[in-house]
Structures are given as C-alpha cells and as structure tokens.
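As you look at this complex, bear in mind that one protein chain is not there, while each of the others sits in place.
The block that comes next holds chain A.
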Amino acid sequence: MNKGKAEEDDYWHSSKYSAFTFDDDDYDFTKLKESQRAVNSIRGLVEDDCEDDEDVEKVSWSGEPVGSILWGVKETASSLRTSGDTQNHGFPKIQHNPPLPRQSSGYSLSSLFKGKNKTSSFSSLLDSLPDTSMRVYAPELRKPRSEYKDYDSDWNSEETIRRMRQGKAYSLENFHSLQEKLLLLDEAVSSHNSNVITAVLIFLKRTLSKAILFRELAEREVALRHFIHLLKETGEQRILVELLKKLGRMEDMALLQYKEHISIKDENQRKDFLKTCLSLPFSPDDSTHVQDHYMLLERQIIIEANDKRTDTEIFKKHPRKASILNMPIITTLYYSCFYHYGESEGTFSSPANIRKTFRISEKQYFLTALGARAKLKQWSDVDRLCNTTNWLGYTKKKSPIGFQRVVEILHKNGAPLQVLQDYMSLVDNTEVRVSLAQKFKCHDIVINTYKELKDRQQLIVYQSKLERGSPEYQVIDELIHSLNIRWKN
C-alpha cells in the first residue's frame, strides 16, 4: 500500500543553492553529445571485435575479463550443464600437461613470516610475527606422530599461548584451578589474537560455572567483548541476555531481545513475542515505541482477518494488493483512510481511532487522509477534510500543509479543473498561486490574480501565450480594454 511514490515525487520545492551549479548545463550537455557523436562516427570505421589483438584485453559482456576467476567459475558451470554427466562415464583421462615448474623468485607473504624463503633478509623475521605462522594446525587431528614429540603437558600459560599462536599442539586440560585459567585468559588477551582468545573462552565456558565466568569477565573488558562476539556468532542468545543483565547493561539487553522479533515469520507468534518485550527495561522513549509496535501488529492482525473475508464494494472495486501485516503505522493509516473511511471511532480499523491511539500528528494525518481520498477521487471528502468551523459557526478552509501541496496532490490524482481552482484560489502567496495556475493551466485563476494585482502588462504577456480566439483570450481582451480597472502599469 505504498503511496505511489513515483507519482508523488515532483512537487517539492525549496530554496536553491548555487555552489553545485549546472549553469552551463546546455553547454556541458552538448559536450556529451559531441563525444557521443564522435564515438558513433568512429564506430563504423573499425570492426568491433578485434580478437587477435593482444593489446586489448578481452572482456565478456558481463564485464568479466575472459580468464578471470569469476569467468572461470561460470565456464565450469556451463560445461557441467552441457556435458558434465556424459563425461563422467568415460575413461579416466590421463594428465597431459604436467604442472608447470614453480616460480622460485619473488617474495611470498607467508614465507616472510615463516622464514621459509631463501632470501636471507627475511628469515630473521621468523620469530618476529609468530602469530601469522599458523600454517601447521589442527594438531589433534591428522598430524603425524612426530609432531607430538615436543609435547609436554607442563607448560605454563605463557608457553601454551605461544604454542597456540604458532599453531603447535597444545592442551588446555591441565589448567585446573580458577587462577590458572584466568592467567591463561589474560595471557591470551595480551596476544591480541582473536582466535587464541576465542579458543580460551570456549574452554572457560565449558569448564567454569556461568556465575564465576560472568564475574571474571566483568573485570576484563577485552575478553568480555570477545565473549559477547562469540555468543552472537554462535547464536547463544539466552546466555548473552543473561550476561548483559548481570553486567547491568539493561537497555542493551532489552534491545537485543527485541531484535529477535525480526526473525519470527508467523504474525501471531511475532505478536506474542512483542508482548513479552513490553516489560523489558527499555529507555522511556523506546518503551513507548515498542508498546506502539505491539499494539499496531495486534490491530493489523484483526483488520487483516476481517478484510480478507469482506467483499464490500470498495474491496471489489479496488482489490487489495498486499496484506497490511507488518506495515508501518502511516501505511496502515493510509489503508484505513482508503478502505475504512467514515467508520465510527469505536472500530479498530477507523482512521479516527488509529489517529488517536498512535498519536499521529495533525500534519501527518491530513497528508495521509488527503492522499487516500484523492486517490479514490472522493473530492467531497477532501472538502470536508479541509473544513474547519469557528466558534461563530462559520466554516473556513484550512490546511496544515499549505494549499499549494494540496493542489499538487489533487492534480496528481487527476482532480477536475473546478476542484483544482477552488483550492488554488486559497493559496495566499500570489506569485505561487500564479505559477501553480500556469503549470496546471487554470486560466481563470491566472487572469483573476493578475486582475487583482492590477498588472496589465503580465496579462498581455499571458494573453500572447494563449490561442487567439479562445474564451480565455477574449476574457483578457475585454479586461485590458476595460475602463473600470485602474491598472498599475
């Protein structure tokens, strides 16, 4: 139920600025045209594909240079589709091309740090950046026995972390006491290596009680952040909520829990979940918003259930394009103004009720209702919407968004000339009024406004733009020759 954005987006005017000028607009544009022309004139000269040309990189339509990785993936995919299956039944192919000899020159990133490279100046770096040399890894897995030969179960925390950083075999099971474990954690943290820190945290999470772990983490900011990250990654929401609560980060905890609703698909489950969120310790502002969120979904479910079954005229004439569930409140209000206008305030679906419950500002309400009623071409509703009665009982037209915007919205929705004129004449600023009238070809308004301003010159200018002999032309003719008006020019 979008408000037809595309239809509405060209009636916004505001002050102009000059810094990013398009003064030489035309000049600049011709330049583009010029280069386009040049391109075209050259185009015929040479054939477009010059395949045997080595200087020109070959590029497929999708832009992948032929031979790039992405191109390669696509090639494999298409060859599989065509011949993949049949190929497989054939005899195993013999490798014809032996692998090319390895290039032995140049640096390699890993060798820089592993000191594998023959280039002598780098080998000294071996111990400098031990973290990067985690090539040999997963020690408890498929590692030849020989690698365990330096295994010793008596390492202290420092040595263990060093081995972890280097990707050597290690065991954490020997760290029994709380003190030992915390030393290990602190050592890991000071390595800055997130992988090592994570490994230790997983170990602590498994071997310590939650209460103790939380207490100790509260005093270790970096480790705590890593732990929170770990819980987020693994989706252990419950523990995370518990942890934040323990830390007194109530708003964070509330938001974190609230966030979960995004992944709940079923609207009733989602509604129930939001209900449980109401008591969470949000900031006062957010608390109101979450409350509104819950009430809105609750209401949408009721409206949706009813409207799905209804086949009153309005629904037959304008079938619903989408469900109203999970739509923002303004969209819901628009829907209500479209399908449920005029319902008494007592019903859940009435505009008045929605406006009141969700504290919609006068401006927003007016704009939304106007959009919906104009879309349905219910000009009398538009009329009533603008009417205000003062204490003497006189009705007067008022618009919280100004009448210029009203006219523009009405025009967009194909309002007849008479309706447009009625509202145009309510635009106070004569300059704006005239430009609106000219834009939408309301001749009467233009003529009357100039007459009001006693601006004969402008009338003559305007007349020159009109078709000779048209009724408007004649009206102006009569006016400018009239002796009863005291023209200012």
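The working rule: a residue touches a chain if its C-beta (ideal position, glycine included) is under 8 Å from a C-beta of that chain, and two chains touch if they have at least 3 such contacts; residues count from 1.
Here is the rule we go by: contacts and distances are computed from a predicted model.
J.: One chain isn't displayed here; going by UniProt, is it "Anaphase-promoting complex subunit 4", "UDP-arabinopyranose mutase", "Vacuolar protein sorting-associated protein 33A" or "Geranyl diphosphate synthase"?
T.: The record names the chain that does not appear here as "Vacuolar protein sorting-associated protein 33A".
J.: Considering the whole complex, which of A:293, A:340, A:411 or A:451 touches the chain not shown?
T.: Counting the whole complex, the residue in contact with the absent chain is A:293.
J.: Just name the one of A:161, A:360 or A:420 that touches the chain not displayed here.
T.: Residue touching the absent chain, from the options given: A:360.
J.: Where does chain A touch the missing chain, residue by residue?
T.: Here the touching residues of chain A are 2-3, 5, 8-10, 12-17, 19-22, 25, 28-29, 31-32, 34-39, 41-46, 48, 50, 53, 55-57, 59, 61-65, 67-73, 75-77, 80, 84-85, 88, 92-93, 95, 99-100, 102-103, 106-113, 121-122, 124-125, 127-132, 134-135, 137-138, 141-142, 192-196, 198-199, 202, 222, 225-226, 228-230, 233-234, 255, 258-259, 261-262, 285-286, 289-290, 292-293, 296, 326-330, 358, 360, 364, 367.
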